[in-house]
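Note that one protein chain is taken out, while the other chains of the complex remain in position.
Moving on to chain A:
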Amino acid sequence: MRASFVFSEVLTGLRRNVTMTVAMILTTMISLALLGLGLLVVRMVDNTQDVYEDEVDVNVYLTNDISANDPECAQDPCAGLRAQLESDPAVEVVSFENRQQAYDRFQQIFEAQPELLKLVRPESLPASFNVQLKDPSRADVITQTYSGSVGVDSIVDESEFLERLFNVFNGVRDVTFAVALVQAVAALLLISNTVQVSAFTRRTEVNIMRLVGATRWYTQLPFLLEAVVAGLIGAILAIGLLVAFKAWFFDSVLSGVFSTGVISPVSGLDILLVSPWLLLTSIGISATTGYVTLRLYVRQ
């Protein structure tokens, strides 16, 4: 097999069908960029989940009666509740926060919003137990056990809020994957079409090759490589698109969200880790499509 021969055939082929080639590259690029975006969202959710894994607490809010009359949690039912929580095998640490402490913390958090601070007085905030669990995924056990106990007003599981947040992310991921899939079908058909057109425009050459006894590799490898080269260019452009999108969307539009530390940001490393998959997917799909097309439409 003479590499220079095959290489020059590939270049000629790509040049000859330049509009089809560009269409093929662009569709592949969009499809892969969406796939990459979906993968980035997956990584973002994973990273965020890791961050929160150890920090998801359950807050047990106490009734107004306790909040008002037992700031040290020295009497029952507050003291009894604390003892019960502390001896619970699922619980790691329990800390009590009385009404005044809650108010101080509230003031700290909303320092920047004095109107809000004016509205809230210590009396509107309940005392609470902050419960850290040995296994954060078992928060519902605490909710079930202590809901309705004397002195308990309500129980808030922080992981429920996170779950809702992750549901939004996962929805975004599913939509990008779905659109990526539709685009991938379009890309697939375009690749198949381009290979057919390419084989058709060069049917004289291919016929001569067959007649003089060129092997299947010689006659068909140029077409296959054409598809793979276009796919590869599409993948590289898709990675470029992801880098640009990260700079524009994640780094500037979402920078506020990331800086609060609620969601872990998308880093260059994430893109680096996603890129090989995009390249491999692209090569795999274009080579397979090209091969199948040649088998079906070009006779040996």
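Definition applied: a residue touches a chain if its C-beta (ideal position, glycine included) is under 8 Å from a C-beta of that chain, and two chains touch if they have at least 3 such contacts; residues count from 1.
We adopt the following convention: contacts and distances are computed from a predicted model.
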item	value
Omitted chain, identified by the protein name its UniProt record gives, among "Fumarate reductase subunit D", "Protocatechuate 3,4-dioxygenase subunit alpha", "Cytochrome D ubiquinol oxidase subunit II" or "Cell division ATP-binding protein FtsE"	"Cell division ATP-binding protein FtsE"
Per the touch definition above, residue among A:Val22, A:Val93, A:Ile208 or A:Leu272 touching the missing chain	A:Ile208
For chain A, residues in touch with the removed chain	1-2, 5, 204-205, 207-216, 218-219, 300
